[in-house]
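One chain of protein is taken out of this complex; the other chains stay put.
Order as written gives the chain letters A and B; numbering starts at 1 within each chain.
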Amino acid sequence: MDIERLNKILAVFEGERGGLISILQRVQEEFGYLPEAALSLIADFLKLPPSQVFSVATFYDHFYLTRRGDHLVSVCQGTACHVLGARDILETAENCLGIKTGQTSSDYKYSLERVACLGSCALAPVVLVDDEVHSKMTVRKVKKILTEDLDDTETRT
Amino acid sequence: MEKSISIQSLEDYKIGSVESLRLLRETIFADQQTTGKLVSVCCGSGCMSSGSEHVRDAFVRKIKDHELEDEITVKKTGCHGFCERGPIVVAGPEKIFYQHVTKEDVPEIISETLIENRVVERLLYEDPVTGQKCFHENDIPFYQKQRRIVLKNCGIIDPTSIEDYIKVDGFRALAKIISQMTPEGVIEEIKLSGLRGRGGAGFPAGIKWETARNAPGEEKYIICNGDEGDPGAFMDRSVMEGDPYSVLEGMMIAGYAVGASQGIIYVRAEYPLAVHHLSTAIARATDMRLLGHNIMGTGFNFEIKIVKGAGAFVCGEETALIASIEGKSGRPKPKPPFPAIQGLWGKPTIINNVETLANVSRIALNGGKWYSEIGTPTDKGTKIFSLVGKVRNVGLVEVEMGTTLREIIFDIGGGIPKGKRFKAVQTGGPSGGCIPEELLDLPVGYESLAKAGSIIGSGGMLVMDEDTCIVNIARYFLDFAQNESCGQCTPCRLGTKQMFKILQDITRGRGKPGDIEILLELSDAVKQASICGLGMTVPNPVISTIQYFRKEYEEHIHERRCQALVCRSLIFYRIKDYRCKACLKCLQACPVDAIIGAKWQVHEIDQSKCIKCGTCMEVCPKRFNAVECVTGLTEVLRDQSE
Partner (left out) sequence: MSDVTLNINGITVRADYGATILTAAHDAGIYIPTLCHCPDVSSIGVCRLCLVRIESRRRPEPACRTIAEEGMVVVTDDPEIERLRRVILELILSDHDFNCLLCPKSGQCRLQELVNRIGFKEHRFNRLDRVAKDLPIDTSNPFFDFNPNKCVQCTICVRTCHEIVGNDAIDMAYRSYDIRVSTFADQPLNESACMSCGECMERCPVGALVPKKAEYPNREVKTTCPYCGVGCGLYLGVRGNTIVRARGDDESPVNKGNLCIRGRFGYNFVDSPDRLSLPLMRAYDEFTQPSSVVEVTEEGRPVTLPLVKREGKFVEINWDQAIKYVASSLAHYKGEEIAAVSSARCTNEENYLFQKFTRSVLKTNNIDHCARL
């Protein structure tokens, strides 16, 4: 882990009250996840017990303590998506990527997550690949996106 | 005193007094009167996902190509609420409403509507009932029964432009209040309006403010709760994205009334566009000195910052939200003390929902009396619902309190698609309940829905048809609840877990006699004994579904039957041998090779291999219609005896 980069982030929060969650968010943005070493340094910086920092980092859904894949596939499981078959979509995504929900593929290419609701209920069921929203999903469409499109972006980049 | 402002100097114009705000508004008015035609492209999250950004880019490019920049302005607006029809474009002086616009349609809209003032018929909305084409937003039945007070600017103004907001009377209410009214007067006005919290609990806003005003302490806080966690609800998202300045103004008014000079907006991180628009709004307002020190020269100070949530539904609960802002785990604390007396950093704190605060700026402008005349004698004003599920017109609807569920679902929502039958509507998300068909004429209001075993909640409204399994829905909500329980108090942590397990067993064909009674007993204990609002309400989906659909539970438990054909363990597919033409279609399509048969040999499904994906039924040609899906113990027995 790059301590320089971490210190740069921390410097911004100097003297701010209650900044723990914002700091964790920024650090995760920078490193993709929250490395253990970063957590202890954050605890030192905020003069908080490391156990409390760990408690916060594990309480919230958005924080990851292990390395994530390059592409994040999130399948919305909101109510609107649920009644329109979001469970099948999630299962299909699991099969396509060969990983279970919450896991990261061994080559660190993909992570698969379920999200509670993306607020795009009119377009249900919704799948979010990185920052792109795919709307009105069907099992077939998901298969297509996850097998073809991701490979495309791979070759493009 | 200055008499006019040149538009060029607008960028760094500072509003130093009430008078200069008025001057600015007049200048903007005069300027926009003279500019030419307008085309608005919806850039709310819904339309963006459908590609509205490409549409907007296409407009900008084409207009530049044709050198029409001086005559046509492209504006991006917030959400129209009719996301299903996106991308939405409103074009020309006639404000023609186009739906499902793609970038290929752009040249035609420019040449026809914007230049020739003609209508592009094929992009109009067509009423599915009458077949009539609708030219304007207001002609569409979806909008006709709505009364848009909170959403009045959404889809009209550019959410990032402070000038646009000022033009539609923005900050006028604030100016009036901080220059002419006492804080007590403002609270009286809010009390008179009868505004109740739109976040779920429906606590009267005026009383909350008064408590915080009277609480001792120099430092006080206003928190805007934008942690819209209910799955299937997105009204706060649209308001924050489409009309962020209204939220800021509402917070400032609350700040003035309560005596607070600091505001915090707590937004879900899942709403990046809302965060972006709110940050832009705060920056612009601060630039113009509408936020900060000595606002409009009245001596009122207020500043606002944004805190992003980190993914915990329970943080919608006031004390958990405060803990989260303080940098702790979002575990609720027992009340009292109430946040209005001891909140953020131990100081008196007002937490109001986004919609509540947006209402505040409207009330402040038009008066409490005006607001109190909207709605019913007991429930004032309007409420935004996010109408989702098995309904034709999915989207955001803002209706007067007292509108019936039937009007919302059938008149505005356009009823159930595909000719299916309505079964129930779930309101209030994980904290709400299911309302069956016989109660459809119930007017929406805090008490009326509570009496029916549900709540208004934040405004989620999930419509279910005959293909929706009620037990499955209850299981879904309990799954959500047990994941989102903070885990500190016993009944909520373990009670929701056990309830979920029982419901899962029932949907998996392992229900036992007596399960319903245990569910009810656990529901009651979780409701009564939990610390916070989450535990107190999450059993509601179970209680209300048992109340109205007990028969369906019993069918699942005793007959192993799922009428809606949703619970996979309770259904199976079979091929009617007398209809099967042995065409091999299903045999080839089956992903697990569970179909036995050959050319000229009638197909049969090997139940031990079947994963019940339904592919065979999907691919079987309609004229054969040989695959059927059946459920129930008797069916299983019959099948085995054959």
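In this text, a residue touches a chain if its C-beta (ideal position, glycine included) is under 8 Å from a C-beta of that chain, and two chains touch if they have at least 3 such contacts.
All values derive from a computational prediction rather than experimental measurement.
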item: Which displayed chains the unshown chain touches; value: A, B
item: Of A:18, A:50 or A:85, the residue in touch with the unshown chain; value: A:50
item: Full-complex contact with the absent chain, from B:488, B:547 or B:607; value: B:488
item: Contact residue for the chain not shown (choose from B:115, B:192, B:529 or B:602); value: B:529
item: Sole contact to the chain not displayed, among A:31, A:45 or A:59; value: A:59
item: On chain B, residues whose C-beta touches the chain left out of the figure; value: 312, 329, 331, 334, 482-491, 493-495, 497-498, 501-502, 518, 521-522, 524-525, 528-531
item: Missing-partner contacts on chain A, residue numbers; value: 36, 39-40, 43, 49-55, 58-59, 65
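As a convention for this text, only the chains that are shown with their structure count from here on.
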item: Centre-of-Cα separation between chain B and chain A, whole angstrom; value: 23
item: Complex contact set, residues of chain A against chain B; value: 17-22, 24-25, 46, 52, 55-56, 59-63, 77-80, 82-84, 115-124, 126, 131, 133-135
item: Contact set on chain B toward chain A in their complex; value: 45-46, 48-50, 82-84, 86, 228-234, 237, 269-272, 307-308, 310-313, 324-331, 345, 386, 388-390, 394-395, 426, 429, 460, 462, 464, 468, 473, 476, 480, 484, 486
